[in-house]
Each structure stands twice: as structure tokens, then as C-alpha cells.
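Shown here: the complex without one of its protein chains, the others still in place.
On to chain A.
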Amino acid sequence: MSGTVTALPDLVALATAGTDNPRADFSDTPVWLSLVKAALVFVYLLVSTLLVIWFERRVIGRMQQRPGPNRNGPFGLLQTLADGMKSMLKEDVRPKAADAFVFTLAPLITATMCFVSFSIMPLAGEVSMFGHTTPFQLTDTPVAVLLVLAVAGVGIYGVVLAGWSSGSTYPLMGGLRSSAQMISYEIAMGLSLVAVFLYAGSMSTSQIVNAQSDLWFVVPAFFSFFVYVITMVGETNRLPFDLAEGEGELTGGFHTEYGSMRFAMFFLGEYINMFTVAALATTMFLGGYQAPPGIAAINGGMFDQGWWGLLWFTAKLWAFMFVFVWLRGSLPRVRYDQFMRFGWKFLIPATLGWVVLVAFFRAGQQGWLGDDVVVAGRSFPVFSLALVGIIAVAALVGGWLWDSRVERKEASLHPRVPEEIDPYAGGHPVPPMPGQRLREPSLAAPALTSASDTKEATRG
């Protein structure tokens, strides 16, 4: 085996970089402290969910020029609590045709799986807790980000089984629809994250955050960020992609037959999944718990360590939450076939191409594809510059060809209309097309001179 490996020096070079394993150091973390951290993450998520439901209703209310919930507690903050109590006390209804065991199992799967992914999110860097120095994240593995995707894959079972076990048609169709949607968008999501793995050289969240200390990955992997933001909305079944519960077509989708606490579990799962995908976006693209560039420089990085990380992480998380609410407040629902076509025929192939491109850039950075050249005081690999040049030229030529084709098509669709028409030419008054002038009937008035014509124009 060693003979083959030495024949591939690049692989060995990659391996000796040693960024595979997590950077977070859990050696000073006893088991009871892990349990405390698990409880803290759990409470953090529950409180966030209570707040985000209120936040969503208030912000959408403001966008629609109405107050939103404002009766229970200050600013209506306790509204969600009241709703939760109500759903706990409601009668637990199960349809006669439902499969009793699976009908109860499905919401349990959704409500438990959504919490699991948060165990690998770094909420803050090293903090001191009860006399121990420990990273504020429950655990980290070399495959942490894959774990999030795997747990999301298991979480889909909740949706599918809920649809099936209800024993009626609309929930079944809604369940199939939303699981098809989640699976297809998970592919594009996983592909978009590959570029980040290539840049960070690791799939462990602590390594990825650490790799962003110079530059957040949202800049070099901008296209991945773009794809990820779209897929995270598709993955969580949120507007404009909430096709599973298109009221006009499928009533409530997979949870049509659910009520009381069982429904509340689905509701909880949906919101915590939003937090999970937003936290992943924060960690992968926006530097995780690191302070924003300007603030990070103050006083030698005073605000960039310890418990401050929790503040930056939460701020970035809630920025994504606001985007979710903003989208819901402003966009209509898309059509299902268009949505699936967009996912399979644009997002997945485009992201595949992007990943190949990023792989070439990374190879250039490692110096495997030729020498560097110094441009304006910074050194760049020649290969990368050439690649950028080729892509720019190809984009220009492609855009020009595309534009001329569209123009030709437009011209063939709309034959040129004469600039001036006689409205009575066919014996029947015809209004002018847009951009056309009416020719004045010659018998009504003497021909206009050019002087009076311009006068008319300036007056108008």
C-alpha cells in the first residue's frame, strides 16, 4: 500500500496537513459538563422557538401594516406560550383509518431528530464553565457536517410516515410531495457544502470555523452560499417553497389529520429545523461564532473570544431567521413542477460545475498546477488567473449569443408595427398599439406645421 501512496505525493501532502480531526479540545470536559451543555443547547433552542414564532408573527404583521399578536404579556411575547398550553389541553383526535402506532411515532421522530443536529454546532469558542475550559459545543467529529445531513435524512421519515399513517388521501400526497422535495433539495444542499469542505480541508465544524479566521467563506464560495440559501428554504418546507401544505390543493399536507400536541410537535420540528439550517449556514459561510470584521479588531480581539461568541452566533442566526420571515412576507408560493425542475435541472448541475471549478482553484492554491505570479503586490497562481480569464470570456461570449438569440426570437414574435396608424383605415375605430401615434384624420383639421408640432410636445 505504501508504494501506491508514495506514487501520489499530493494525497500524502493533503493528509499531512492534518485538518481532518476536530480542532475543538474536549479533554477538560467531564461527562456531567457535557450533560449540562446538552441541557443548555436544548433550552437555547426551545426559548429561540418560542421567540421566533412571536417574531415571525410580529414582523409579518408589520410588513402587512397590522399589529400582530399584542395581547398576552408585554408586546404579545407570551402568545406562543399560550398557544402551546392550548394545544396541550386540546382533545387528542386520531382518525379511525389511521395506523395507531405509526401515527404517534411520526411526530416523535420529527420532534426528536430536529434537536440532534445542534449537538455539533459551535455556539461559541472556548469558554470557562464551572471551572473547566471547554468549547461551547456539545461534540465534534471529523464528519460533523455529514451528521447534520444524515439526521435530516432520518427526520424526513416523520413527514413520510405522518402522511401514510393518517389513512387518507391528501396527507399521503402531501407527505410524498414534501419528502420528495426535501430529498431533492438535500442533494443540492450537500453539493453546495462540498466547496466549503474543499476550502476548509475538513468536515469538522470547529475546523471550518477556524479556517474562516481570515476570510469568511461567503466570499470565496459565494455561489455555494447562494445555492445553500435557496436549498435551506426548500429543505425546511417554508414559503415560497411550502408546497407540501398548499392549502388550495392539499389542505394541510402531511399534518392535515393531526391536532393537539401531536401537531405541536410537527410545528416545533419545523421551527427547530429552521434554526438548524440557519446555524449551519452561519457556521459554514459566515464565520460561525467569530466577531464581524470591524469588531474583531477592537482592542486586540477582545470581543472575539469566550462568551462573546454566543452573541455573534445568535446575531447571525437571527439574521437568517429574519430572511426566512421576510421571504414569507413577500413571495407567493411557486408551482411544484417548476420548483422540482429548478432543483434538478439548474441547482444540482450548476453546483456540480461549481465544485469542479473550486477544486481547480484549490489545486492552484496548493501549487500543484504551476507557479504563482505577483499581481499588484499579491501572488496568484497563474493557472487560477487563466481560468478566471477563460470563464470571463466564455461568460461574455455566451451572454452575447444568448442576448442576440433572445432579440431575434422577440423580433420574430412581434413583427414591427408602423409608427403611425390611421385609426379609421379598416372602417372601424382601432386604438393604437403601445408606442404608436395616431394619424389625425385629415378632414377634421388642416395639416399641422412642424412648429406647432414641437410646441405640442413641449407642452405635454
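One rule holds for everything that comes next: a residue touches a chain if its C-beta (ideal position, glycine included) is under 8 Å from a C-beta of that chain, and two chains touch if they have at least 3 such contacts; residues count from 1.
FYI, contacts and distances are computed from a predicted model.
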By UniProt, of "Carbon-phosphorus lyase complex subunit PhnI", "ABC transporter substrate-binding protein", "AsnC family transcriptional regulator" or "NADH-quinone oxidoreductase subunit J", the chain left out is "NADH-quinone oxidoreductase subunit J"
Could you tell which one of A:52, A:121, A:160 or A:358 touches the chain left off the display? A:160
Which of A:183, A:198, A:385 or A:421 contacts the chain that the document leaves out: A:183
Selected from A:172, A:321, A:340 or A:358 as touching the chain missing from the view: A:172
From the list A:70, A:141 or A:314, which touches the chain that is not on show? A:141
Pick out which of A:203, A:233, A:291 or A:321 touches the chain that's been left out of the picture. A:203
Tell me which stretches of chain A touch the chain missing from the display. 1, 4-5, 8, 11, 14-15, 18-21, 99, 101-102, 105, 141-143, 146-147, 149-154, 156-157, 160-161, 163-164, 172, 175-176, 179-180, 183, 186, 202-203
